[in-house]
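Here it is, the structure in full.
Here is subunit A:
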Amino acid sequence: MGKRVLLIEDEPNIIEAIRFILSRDGWTVEVHSDGASAVDAVDRKQPDIVILDVMLPNKSGFDILRDLRAAPEHAARPVLMLTARGQKKDRDMAEAAGVSHFMTKPFSNSEMLDVVRGLAQQPTDGGDA
Partner candidate 1 sequence: MLRFNILVFACLTYATLLFVVAFWAEKRAEAGRLGWLRSPIVYTLSLSVYCTAWTFYGAVGYAVRSGLEFVSIYLGPSLMMIGWWWILRKLVRIGRTHRITSVADLISSRYGKSTTLGVLVTLLAVIGTTPYIALQLQSVATSFAVFGVNDPTGAVQTDLDKTALWVAAGLALFTILFGTRNLDANERHHGVVTAIALEAVVKFFALVCVGLFVVWGLTDGWGDLIDRIDASPVSSHPISGTRWITITMLSAAALITLPRMFQVLVVENSDENHLFTAGWFFPLYLFGMSLFVIPIAVVGLQVLPDGSNPDMFVLTLPLHYDQRFLATFSFLGGFSSATSMVIVAAIALSTMVSNHIVMPIWLKARKGGATVSGDVRSVVLYARRLSIFGVLALGYLYFHFSGGSEALASIGMISFTGVAQVLPAMLGGIFWRGATRVGAILGVVIGFVIWAYTMFLPSFGEAAGFTAELMAEGPLGIGLLRPQALFGVTGVDPVVHAVAWSLAINTLVFLLGSLFSFPRPVERLQGAQFVNVFEHSGTARGWSHGFAETEDLLVMAQRILGASEAQALFHAAAAEQGKEGYLPDATPEFIERLERKLAGSVGAATAHAMLAQIAGGVLVSVEDLMAVADETAQMMEYSNQLEMKSEELSRTARKLREANEKLTQLSIQKDAFLSQISHELRTPMTSISAFSEILRSAGQEGDLDAESLERFSSIIHDEALRLTRLLDDLLDLSVLESGSVSLNWTRTNLHDVIDRAMGAVMQGRDGVGIRIERNEFSEHIAMETDADRLSQVFINLITNARKYCDAEQPTLKIQVRRIGQDDVQIDFIDNGTGIPADKQTVIFEKFSRITDHAKAGSAGLGLAICREIMANLGGTIAYLPGQGGAAFRLDLPRVRTR
Partner candidate 2 sequence: MPLYLARASYRRRRLIDALRLLPFLLFGLWLLPLLWGGAGTDTPVGAGGRSFVHVFVVWALGIAVAAWLARRLRRAEGPIEPLSAKDIAEAQEEGRR
């Protein structure tokens, strides 16, 4: 049984792309599209890796990340953040919030796969990816 990824994203086409890329590599991909209930979803599903978009309905990815890091059980959970805004400011904010890895859209599929595999191997090593 492969490891589980929780993808928090609201663009249907991007969801479909990531789901395809990861599941072909043996990952189980679950999806959540709403910002406000994202932390609950993580609580419930306990994924090995969280892929988090920044621009989400109702709550921004940064806020979700901060809330996750504030909870002890999620403090070390690997979180890969995706953003389409791609300014340095965003990267700084993400790192301040305790992101495991930060990627700008559009991404290369193979790079995405590499990052996810890498994050899965060092689960306790959050924060300085």
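With respect to how the candidates were assembled, all candidates are chains of the complex that A comes from, given by their letters.
Observations on the structure shown:
The working rule: a residue touches a chain if its C-beta (ideal position, glycine included) is under 8 Å from a C-beta of that chain, and two chains touch if they have at least 3 such contacts; residues count from 1.
As the structure is a prediction and not an experimental result, all values here were calculated from the model.
Checking the candidates 1 or 2 against subunit A in this complex, the single touching one is 1.
By the touch rule above, subunit A contacts candidate 1 in their complex via residues 10-14, 16-18, 20-21, 33, 55-58, 84-87, 90, 104-110.
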